[in-house]
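A protein chain is absent from this complex, but the other protein chains hold their places.
Chain IDs A and B follow the sequence of writing; residue 1 opens each chain.
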Amino acid sequence: MKPKVAFYWCASCGGCEEAVLDLAEAVLDVAAAVDIVFWPVALDFKEADVAGMDDGAIAISFVNGAVRTSHQLEMARLLRRKSKLVVAFGACAQLGGIPGLANLTTASGVLDEVYRDMAVPLRESREDGATLTLPELFDAVFALDRAIPVDYYVPGCPPSTKVVADAFQALLRDPPPEPGTVLAPNQAMCDECPRRDRRPEDVKLARFYGVEERAIDPADCILAQGFPCLGPATRAGCGARCIKGNMPCTGCFGPTSAVRDYGAKALCSIASIVSGNEVEEIDGTLDGIADPVGTFYRYSLPASFLGGQAGNLPHGRQ
Amino acid sequence: MPTTTRRITIDPVTRLEGHGKIEILLNEDGAVDRAYFQVPELRGFEKFAQGRPATSMPQITSRICGVCPTAHHMASTKALDDLYRVAPPPAARKIREMVYSAFLVEDHTLHFYFLGGPDFVVGPKAPKAERNILGVIAKVGVETGRKVIEIRRKLRDAISLAAGKAVHPVFGVPGGVSKPLTQEDAAQFRQAAAEALEFAKFTLGVFEKLVLGNREYVDLIRSDLFTHRTYYMGMVDEQNRVNFYDGALRVAAPDGHEWARFDPREYATYVAEHAEPWSYMKFCHLKAVGWRGFQEGAESGVYCVAPLARLNAADGMATPAAQEAYLQFFGALGGKPVHHTLANHWARVIELLYAAERLKELADDPEITDPNVRVLPEEAPREGIGVVEAPRGTLIHHYQSDARGLITKANLIVATQNNAARISMGVEKAARGLVSAAHADEGLLNMVEMAFRAYDPCLGCATHSLPGSMPLLVVVRDRDGTVLSSLRRDGDGGIHRS
Partner (left out) sequence: MPEEFEPKIVAFFCNWCTYLAADLAGTSRIRYAPNAEVVRVMCSGRIDVQFILKAFAKGADGVLIGGCHPGDCHYQEGNYKALRRYRLVQRLLPQMGIEEERLRLEWISAAEGDRVRVVINEMVETLKRLGPLRKAEGERAADLVEVA
């Protein structure tokens, strides 16, 4: 009997689905080895089909996307019940992802002032005597492991083909990986960067640049050129694809296992290489980072200690 | 099905990008009364774009959709050109359009073989477990299946070469692209282009054989059930031929005459949005004609975009094989404009052919290895609009920034939104025509889904935004359930307390 496998998307862009399809010919081998029982982008199975299964009938569910509606929460819980293993697939499921930037604003600021501790109700509308419902939009975006227990993580926005293929292999191995493992190398992206040998011993920057100000030299270390490249703070596994595109790393693979709050650590590592000992000098250099939260927390705001706007949101992961 | 059934729900809709459900409401006689295509997702890109550097927008907005990230990346990059008043050098423009053409080929391929195509290749009422790419492969053969997968891989590898990644590319910068192409890169593009062209012709052949060669399918395409007489919008070049990367926007009226032709920067004069409380997806319509509800005809502002619309709005295709296919298309379906929604599938394959021909033209152009791929901005940023034709329709990115280049306002009109009204109408018409309390088997329900699948909708795209205010009703009850007060916030932000 082939193991049953499901793919589902919460607040997702569909890029993780494409990442699986980018296994290309190997996808046919996967499809032959398992029984895909739910994958809305590609197959016609409906929610009722999943609900009708026995609990634990699905061997592995790969869930991508962050959780931001009541419906997505229900689906996450449903798949958790019906699956032996749940894998948080991609940056949104692991860390909240780019949609997590919505945590910088409160969806209903005015109402919060007046009505504390009130859940935003399920939207209902009546059309021609019938009630139509839309799911409740939570005030914040959550990473998947704030909604359900998660067994493994596959990082990246999207995960690279190699990481996806290796993750599938790892999950089939006996014994399986340690629960809670992030299925990608546990070292910094710099270690696999093709420009590694061009990195100076000691990087010290007096100025940060944006791509509108100057072109990036295609050979030298991008950080050493003054562009905020987050390679030193980011987990490897992507093959340094953005660097090969001659653009800085923006941190989509998240932290290594030594770090709890990615954005804080990335900020720390960039600040540490600022030259200058005087406040004015330092401030002049830091003016080149016009948007700290968008730079350092682009993919990981919901999973951070603060989770977003302090004072209005539940705590991020502690 | 018992005659007391009053509601049939299709949840989730499948073989498309994004989340949706269809609610079919039946009256006492068991006939379909109304049907609603509801989109239950929302992420808020226009809101959290504020405060971000404009130069990060090509990579941030690409996360609106991982199936068509290149479209957002391109529209955003063009918006940056406009924002910084800088024009890319010729080599950069060609590299961009070449990558974009490769993307159009592989994305239209994805739709035809994986998403919408299975309904025709395997059959609309085939068993659920077979209506998918695996069923297609079983029908057309493993060799063909491998060919489909291989050509997508080669095209996406080529895209990655120039753009860093196929999913969420990185190469778009104001005034050009991030890096030049080497001779080896160009050779890889040429190779992929040659194979893509062969494959595109092959796919047209598959369509002709399996769809046009099937009487039942042709009748379905032509049936009134899947037909709406609306306006059509698409991007055209100076000779009014379809162009995905740049040009003017042209609107054809339901009777086919040119109703408008304008610089995309003037989109706000022509296009407006309308909201309903039962879906997060807003409905675009032509401002001058007005919103008259979910109606078709010249008096209603409902219009559509994407392959059928583009072919209707243009006078022809810019490359030879595609032009021949274009003429055949209109010849077979009774002239312009064609109002049959399912003809989108055919139009899409014609566009696939055009994109492949265009890809080859650009890959063969020696200028693509020119090292000069960047003009640096000199002016302070202020406001910029970038428009492309995404595979799923016209895509508009409009940014305003402060002097430092931080976004103060972002307005996005995203492809499928333009189709939202016609999709809703299509789903309801199909439900009314096909479904009743006595007849609601799984195959029929799939045929209702076919009404939206023809548009290749991208619902993540269509629901990128956070409306200024959500329509919202809040009721405060005490512990016993007694209502103490209630507060209503309208879609325009007005607050009413009672």
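Quick note on the criterion: a residue touches a chain if its C-beta (ideal position, glycine included) is under 8 Å from a C-beta of that chain, and two chains touch if they have at least 3 such contacts.
In this text, all values refer to a predicted model and were calculated from it rather than measured experimentally.
Every shown chain that the unseen chain touches in the whole complex is listed here: A.
Think of the hidden chain as still there; on chain A it touches residues 67, 73, 77, 104, 106, 112, 116-117, 119-120, 138-140, 142, 145-149, 259-261, 264-265, 267-268, 270-272, 274, 276-277, 279, 282-283, 286, 289, 291-293, 296, 304-316, 318.
In the analysis below, only the chains that are shown with their structure count from here on.
We define each chain's centre as the mean of its Cα atoms; on that basis chain A and chain B are separated by 25 Å.
Chain B meets chain A in the complex at residues 6-7, 10-19, 23, 25, 33-34, 36, 38, 40-44, 47-48, 51-56, 59-60, 63-67, 69, 80, 84, 110, 114-115, 128-129, 131-134, 137, 145-146, 149-150, 152-153, 156, 160, 162-171, 173-174, 178-179, 276-280, 374, 376-377, 381, 404-406, 446, 458, 460, 466, 470-476, 487, 489, 495. Of all residues in chain A, those touching chain B in their complex are 9, 11-19, 21-22, 24-25, 27-28, 31, 40-48, 68-69, 71, 97-99, 101-102, 104-105, 107-108, 110-111, 114-115, 118, 120-121, 123, 125, 127-128, 130, 132, 134-135, 137, 157-158, 210-216, 218, 241-242, 244-247, 250, 290-291, 294, 298.
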